[in-house]
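Apart from one protein chain that is not included, each protein chain of the complex appears where it belongs.
And then chain A:
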Amino acid sequence: MYVAVKGGERAIENAHAWLAEERRGNTDIAELSIAQIREQLSLAVNRVMAEGSLYDPDLAALAIKQARGDLIEAIFLIRAYRTTLPRFGASEPVDTGIMACDRRISATFKDLPGGQVLGPTFDYTHRLLDFKLAADGEVPKAPSRDAETGTVPHVTEFLNREGLIEEAPHDDTPPPDLTREPLEMPADRALRLQALTRADEGFTLGLAYSTQRGYGRNHAFVGELRIGSVPVEMDIPELGFAVEIGEVILTECETVNQFTGSKTKPPQFTRGYGLVFGQTERKAISMALVDRALRWEELGEDNVGAPAQDAEFVLYHADNIQATGFLEHIKLPHYVDFQSELELVRKLRREAGALQVQEAAE
């Protein structure tokens, strides 16, 4: 006897209640605070801010807590919140030349004005599990010195003086806004960079890696990688001048890429660019490599058919919120479409079967 399935509403409520319980875990264990997540899982917080396109460490930490540590889910929470926020205006472009750098390295010059500053990096750690951390997390104070003040010149500027690297002329064209206009092709570089900075880290990393392995190779040197805080200024119309409204931490990567010249350009180094919220250097480097690969057309290079050269492929598939939503929607009921496929397959099989019988008879 068939009873129509009812009670979707109650099932959903109960599922949510169970989810909340699972999120909390064993109540004998102290609950995580937002501040703990913000301070001690800061790289996760940074990723959520970067791909969520919202610079707010506390909200990102809250999202991570609510999402049970599922970062894509946390990014989704931030995006859905962000889209409801009213817009007061846009800031002035930030000047990364005046960044207070926590980290600044160049792979192309051994030493340079501003120096090499390793900063808080995993780079030269030996990846050995530190069992001390399991017992107690207290750390001795790190040695310190006074911070350098003043501007830190970009490495590419030195190359530029010799004309060895392509010009990156100043451009005041207002960039398109990916969050307010539908993404349409062809996308200019500003729009591509905007999409890449919020793109999924894993997807961007995979694409960047593919260029290194020969799918659209553009041999990149990390001309410079810098991480630090920059002031954000906004023009207040009532005042008639820009005032500083806060600071953000950014990771900026400029790659210097081999280029042997083309019909339209002389041999010189070319640039790839990555700029991402927070300390997110894997993402920033990946972004710079993919940016460079996508520039094949303007540089007069060959399109070798590599995925990373294909702007439509990259930009339409890089957003993990779009991707995960569509991927996971196949969990939803598809009884109706499946039923019509069932009918069709049965019909085709019937006819194929009849044909075989007929052939056997002949």
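Rule of thumb we're sticking to: a residue touches a chain if its C-beta (ideal position, glycine included) is under 8 Å from a C-beta of that chain, and two chains touch if they have at least 3 such contacts; residues count from 1.
Simple rule for what comes next: contacts and distances are computed from a predicted model.
Undergrad: Could you tell me which of "Methyl-viologen-reducing hydrogenase subunit delta", "Glutathione import ATP-binding protein GsiA", "Alpha-D-ribose 1-methylphosphonate 5-phosphate C-P lyase" or "Peptide/nickel transport system permease protein" is the UniProt name of the chain missing from the displayed complex?
TA: The chain we cannot see is recorded in UniProt as "Alpha-D-ribose 1-methylphosphonate 5-phosphate C-P lyase".
Undergrad: Which one touches the absent chain: A:Pro86, A:Pro169, A:Pro237 or A:Gly305?
TA: The single option touching the absent chain is A:Pro86.
Undergrad: Just one of A:Gln36, A:Gln339 or A:Gln356 touches the chain that is missing; which is it?
TA: A:Gln339
Undergrad: Who touches the missing chain here, A:Phe158, A:Tyr215 or A:Tyr316?
TA: Of all options in A:Phe158, A:Tyr215 or A:Tyr316, contact with the hidden chain holds for A:Tyr316.
Undergrad: Name, in rising order, the residues on chain A that touch the hidden chain in the full complex.
TA: Touch set of chain A with respect to the missing chain: 1-2, 4-9, 11-12, 76, 79-80, 82-84, 86, 179-186, 312, 316, 321-322, 324-329, 332-337, 339-344, 347-348, 351.
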